[in-house]
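Only a single protein chain was left out; the remaining protein chains are all shown in position.
Then we have subunit A:
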Amino acid sequence: MNLSSTNVHRPGTIRSSAGPRSTRPKAPAVRARKLVPFAFVSPTLALITLLTVVPILMVAGYSFMDNVIVEPNPVFVGFANYVKVLSDPTFLTALGNTFVFITLSTVVHLVLGLAFALLLNTPLLGNVTKAIFRVIYILPWLFTIAVIAIVWRLMLDPSGVVNYLLGTFGIQGADWLSTPETALGSVTFINIWSGYPFFMISLLAALQGVPTVLHEAARVDGAGWWQRFLYVTLPHIRPVIISMAVLDLIWTSQQFALIWMTTGGGPLNATEVVSTYTYKQAFSNFDFSTASAAAVIVLLLTMALAFFYVRQQKVRD
């Protein structure tokens, strides 16, 4: 009795030991015990249903209707909203800007994050020095996007400190966030500053997990720093790099606050991304139907990325 009660909580053993006996009628106690795990996860299931499943069904429903939310009796219009969104040049511009914004951000996040992680992991420096620098390097990540947006607006102002510093090097500054040619690059630059620390932290943890024995062995075989990085370090941290890159693409594609508070999508749609486009359709134009169609398109694109992430995680399990 004692044995079987402990076995209940060992998934591997309960299945094999109970297998031959499972044809026998089960005692109510056993059945009740089978419900225990569901009791533990049921609050989560209820919340996820309320906060994601129901809303996604709602927004999908809205996207096939006209005049939702603002009118009491919306009518079914089929794919008309999708046609409207996909033939809207502003949406296509937003899609292109989003692509530039997320790929540039992710690539530079990775490069900066890896470079800083390698620096913070170097055996050349003492642990205290590295700990102090680590805190400084994590700083950008600890500020909310609203704060980051206004600090950079201050610094990138035409008469701000960035243009002053460039001027001391003889470089002509610009009105970075208000010029169509530089706005997207500037917003991406700010996003890079705010997002690299998460890469850095994860890669630093991964670097610390690379067995030093491997490095020693490679060194004995005469491998230089670059070769050791290429053939020992990189294969070891590759899974983390891929996971982080996909996660970052997803997160960056969802960035709203930064663009909303720096440029609002302007000037001339130069920084319009899919999230600001959808927000404006809904809460500036009160065209919730078009916004819903855009929102569903965004969801589908993100899910395609998420699919790769889940598959990647499965491979690593």
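List of remarks:
Heads up, the rule we're going with is that a contact is a pair of C-beta atoms (placed from the backbone, for glycine too) under 8 Å apart; a residue touches a chain by one contact, two chains touch by 3 or more; residues count from 1.
Quick note on the criterion: contacts and distances are computed from a predicted model.
With the options "Phenylalanine--tRNA ligase beta subunit", "Carbohydrate ABC transporter permease", "Carbon monoxide dehydrogenase, medium subunit" or "DNA-binding response regulator" in hand, the undepicted chain maps to the protein name "Carbohydrate ABC transporter permease" (source: UniProt). Considering A:Val30, A:Val111 or A:Ala146, the position touching the chain not shown turns out to be A:Ala146 (whole complex).
Of the options A:Thr44, A:Asn73 or A:Thr212, the residue whose C-beta touches the omitted chain is A:Thr44. The omitted chain makes contact with subunit A at the following residues, 2, 5-6, 9-12, 14-15, 34, 36-41, 43-45, 47-48, 50-52, 54-56, 58-59, 62, 68-69, 115-116, 119-120, 122, 124-125, 129, 133, 135-140, 142-147, 150-155, 157, 159-161, 164, 193, 197, 201-202, 205-206, 209, 240, 243-244, 250, 253-254, 256-257, 260-261, 274-275, 278-279, 282-283, 288, 291-292, 295-296, 298-299, 302-303, 305-306, 309-310, 313, 316-317.
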